[in-house]
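Heads up, one of the protein chains got dropped from this complex, but the rest are sitting where they should.
Right after this comes subunit A.
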């Protein structure tokens, strides 16, 4: 770039006051840089998809084909691995169990987190800052720390190997997370709305359900997405608190390694099936997810 001030007598050369690049060149350049950005993004996406593609590829092959030769795509396509999972109740019950405790956790968490987040976003009360900080420390607690105490606690109250045990255990990190996200969304709703509603004669519960919750529904959607995400992917606690009746799919997958070797095809198919719920959930919140990732604070 150059900032010389000659050539100003002709309007035509106006752009050269500031830079030697003509508008046409500039457009050309920005098109080229856009193209380069798209290429880089494409390379990243391909590298990212590659391990997942490989899993899908393997899930559509027979074990003999997987072990026999290196094939970049299935030579003789087979759905046997998927059929095996869908026809065996000990397999598909793993998915049902996982879904059940995730759904329970989402329900419990959102029910208690909504009023709590409202309290944090609207009121000051004794110990509010300390309480909020304490909540966030629970996000930082390594699940490994709570492994043994959880086992003993849920065993002693008779909840061991039930879905509700896992759902409650996941509340440890999901409730603080939900409050954190919801508080951000709620704080962006002006207080005047609350006051107007009270003047109009709304009681608090009616206002909360009829007016406030619809106003932050995208925030609730995003929160549910995060709750799903962290409950779905967690295995350490879910595995520890269950034995047979509520075993998550992640644990059942380990059954594929037997004395006669690992059943790679079924393992891959089971893995692919664990990815699908995530895709569905992210599809529903795709328009709000960008704001949600900043925890409602942008």
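FYI, a residue touches a chain if its C-beta (ideal position, glycine included) is under 8 Å from a C-beta of that chain, and two chains touch if they have at least 3 such contacts; residues count from 1.
Quick note on the criterion: contacts and distances are computed from a predicted model.
According to its UniProt record, the chain left out of view corresponds to "Carbohydrate ABC transporter membrane protein 1 (CUT1 family)" among "CopY family transcriptional regulator", "Carbohydrate ABC transporter membrane protein 1 (CUT1 family)", "Iron-sulfur cluster-binding domain-containing protein" or "Deoxyribose-phosphate aldolase". Residue in contact with the omitted chain (choice from A:93, A:213 or A:235): A:235.
Contacts to the hidden chain, counted on subunit A, fall at residues 1, 18-19, 33, 37-38, 40-41, 44-45, 47-52, 54-55, 58, 66-67, 70, 72, 108, 111-113, 115-116, 118-126, 128, 131, 135, 137-150, 152-153, 168-169, 171-172, 175-176, 179, 187, 191, 229, 232-236, 240, 249-250, 253, 264, 267-268, 271, 274-275, 277-279, 281-283, 286-287, 289-295, 297-298.
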